[in-house]
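The other protein chains are all here in position, but one chain of the complex has been omitted.
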Amino acid sequence: MFEHCDKLRVRYRDVDYLGVVYYSRYLEYFEVARDEMMRAIGIPYSEFEQKGYAMPVVEVHCIYQKSAHFDEVLTIISRITEMPLARLKIGYTIFRENEDEILVSGYTVHAFINKDGRPVRPPNFFRQLLQAKLA
Amino acid sequence: MFEHCDKLRVRYRDVDYLGVVYYSRYLEYFEVARDEMMRAIGIPYSEFEQKGYAMPVVEVHCIYQKSAHFDEVLTIISRITEMPLARLKIGYTIFRENEDEILVSGYTVHAFINKDGRPVRPPNFFRQLLQAKLA
Amino acid sequence: MFEHCDKLRVRYRDVDYLGVVYYSRYLEYFEVARDEMMRAIGIPYSEFEQKGYAMPVVEVHCIYQKSAHFDEVLTIISRITEMPLARLKIGYTIFRENEDEILVSGYTVHAFINKDGRPVRPPNFFRQLLQAKLA
Partner (left out) sequence: MFEHCDKLRVRYRDVDYLGVVYYSRYLEYFEVARDEMMRAIGIPYSEFEQKGYAMPVVEVHCIYQKSAHFDEVLTIISRITEMPLARLKIGYTIFRENEDEILVSGYTVHAFINKDGRPVRPPNFFRQLLQAKLA
């Protein structure tokens, strides 16, 4: 299993009328965590795209247990547990900084496509980098 | 079962670098469909809040099968199949207008809270309005 | 002068902690109005792009006089007063539906670029369509 940890602060734009983070914003937080995880694996998503690939989301699931509020600092753990054969599953867990109660948890599933938009297997350079982290 | 149908146009702000709707935007589309469904049931969400209740999202699931593009008009079907005992599940299916291939499908699950933020059962006025639609 | 009128409803995602539309959202409303104005002129922005042009925003100005709230229906008037020599200026005024007090007013200024990203003069097909409206 490979785990990566990020911090981000809840901004005013993220918060709704109830003073809590609007539900779709967590998917943006997942994206930030995913981006930083890719960078930690050794292939920033911007380079991944420059090599002619993309990793579109094909499924997302999210459980909202507790609310995050304006100006709170959140910890996001993202994790990959398995080498992808065709599709990559990434899990996420969000806490308030220095607390251990889960606020939000979820996962995304990603396909791999080439620059023509055709589904492909995960490219070898990505598999090798990920293998080194999963080992 | 109660079904409600809405149309909306994909705007430039919704579209990412690949020219397709960014994944969290569908949750905003779900919200628009949910709002209009509540209005069709007879209780716009703004009135629901004025009566001292809210319906926070506790779970969301979304399957992305095909992409929607800038300026396309989408049809969103939202549906409630069961009277909620404690939590309300709403399903969504998104098509391109006048086409029958599913682009995105998903659901949200909602709790009911009162103005103190405490979980409550679905308020009677809501149950009665919904019952009339489900019958 | 060419004026175009649109309506849109304030959605939950647009509203901040104070219950009013978050300030950057009005730029998204301007974009919706601009899109529909282009369609009314006879060249939807999606076609404009397919012809190999884009109209990036180079300046925006916005005055916030009164707040718009969740679920209110807004009227947006967009207007072009002059044939663009190099840059196009579009003005916007936002009201609550059926009221005449201005909530927000502003303008955007747009350059024209071709598919290589080079600045160009407004394409002739656009000038001719706009001329017919301004006359």
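Just so it is clear, A, B and C label the chains in written order, and each chain counts residues from 1 on its own.
Just so it is clear, a contact is a pair of C-beta atoms (placed from the backbone, for glycine too) under 8 Å apart; a residue touches a chain by one contact, two chains touch by 3 or more.
Since this is a predicted model, take the numbers as computed values, not measurements.
Novice: Sort by label and list the shown chains the missing chain touches.
Specialist: A, B, C
Novice: Please identify which residue in A:F2, A:Y17 or A:Y45 touches the non-displayed chain.
Specialist: Hidden-chain contact among the options goes to A:Y45.
Novice: Contact with the hidden chain only, please: which chain B residues?
Specialist: 12-13, 15-17, 19, 22, 24, 70
Novice: Which chain C residues would touch the chain omitted from the figure, given the whole complex?
Specialist: Residues touching the hidden chain, for chain C, are 17-18, 20, 23-25, 27-28, 31, 49, 54, 56-65, 67.
Novice: On chain A, where is the contact patch with the chain that was removed from view?
Specialist: The list for chain A reads 11-13, 28, 31-32, 35, 44-46, 49, 70-71.
Just so it is clear, only the chains that are shown with their structure count from here on.
Novice: From the mean C-alpha coordinate of chain A to that of chain B, what's the distance rounded to whole Å?
Specialist: 24
Novice: Go ahead and note the Å separation of the Cα centroids belonging to chain B and chain C.
Specialist: Computed from C-alpha means, the inter-chain centre distance equals 28 Å.
Novice: Which positions in chain A are in touch with at least two other chains?
Specialist: Residues 17, 24 of chain A touch two or more partner chains.
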